[in-house]
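Report on one structure; see the data block that follows.
A single protein chain has been removed from this complex, and every other one stays in its place.
So, chain A:
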Amino acid sequence: MTTRIDTRFAELKKQGRSAFVTFLMGGDPDPATSLAIIKALPKAGADIIEIGMPFTDPMADGPAVQAAGRRALNAGMTVTRTLQMIHDFRKGEGSTPVVLMGYYNPIYIYGVEKFLTDAKAAGVDGLIVVDLPPEEDSELCIPAMKAGLNFIRLATPTTDDKRLPAVLANTSGFVYYVSITGITGSAAADSTAVGAAVARIKRHTTLPVCVGFGIRTADAARGIAERSDGAVVGSALVDALSGSLDAEGKATAKTVNAVADLAAALAAGVRSARQAAE
């Protein structure tokens, strides 16, 4: 089954470049602004859009993403509204893949089968669920594959060669390599080490390997894009968003552009990687 994610990577391969993958928290700082931001992302150069599903207890997220989740929850974001937002986004945009990223409990409580049906209908292409390792594949990963959604797994520096096959076994769409052991938005990724890690993962899979955590600038994005199939940027975009808010944490006239402008700059960095690599 070919998904939007597969199609996108096939196109990028033809163009000979890496993907620019954006992450923002769904509903941050409020559902309407959040929708306006994700609508602006494809034009700004995002090749794949990851949308966070807010959770009260995000154990692998750093302060920026935690705060974004709290803003979204305070603004009334729910799983249902997240799916509605994707549905609204899809009205004007058919080709950019959307990946939902979050924690398992809200999905479990929504109901796994109902969630997969509704997510597919809303136009979601893939899922990243931080707290579902391969040991718990029967919970969501296998049902998601059956429902035609990619289940994208994180690989980390602690995922050694012995463990990689287990991590990759039911992964589809792409592999998300977390370049550091740590929470989102912490230390900067070392592009040399990343290159070696990507090469190591590619010995085990034909899937594209995207790299995230610790990428904040166009230069850093280019460095990662040269050594992988995609660069994922999250905390830097979330910081741009939060920096545009008023004293009460509400959206201002600058909010959408603050995110879109940074995304455009990062996208330019990723797109320049091809030339740099040649």
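By our rule, a contact is a pair of C-beta atoms (placed from the backbone, for glycine too) under 8 Å apart; a residue touches a chain by one contact, two chains touch by 3 or more; residues count from 1.
The criterion applied here is as follows: contacts and distances are computed from a predicted model.
Missing chain, UniProt protein name, picked from "Tryptophan synthase beta chain", "ABC transporter permease", "4Fe-4S dicluster domain-containing protein" or "Bifunctional protein PyrR": "Tryptophan synthase beta chain". Of the candidate positions A:3, A:84, A:156 or A:217, contact with the unshown chain belongs to A:156. The chain not shown here is touched by just one of A:130, A:147, A:225 or A:259, and that residue is A:130. When the whole complex is considered, the residue among A:15, A:105 or A:252 that touches the unshown chain is A:105. Although one chain is not drawn, its touching partners on chain A can still be listed: residues 55-63, 66, 73, 78-80, 103-110, 130-136, 153-160, 163, 167, 178, 181-183, 186.
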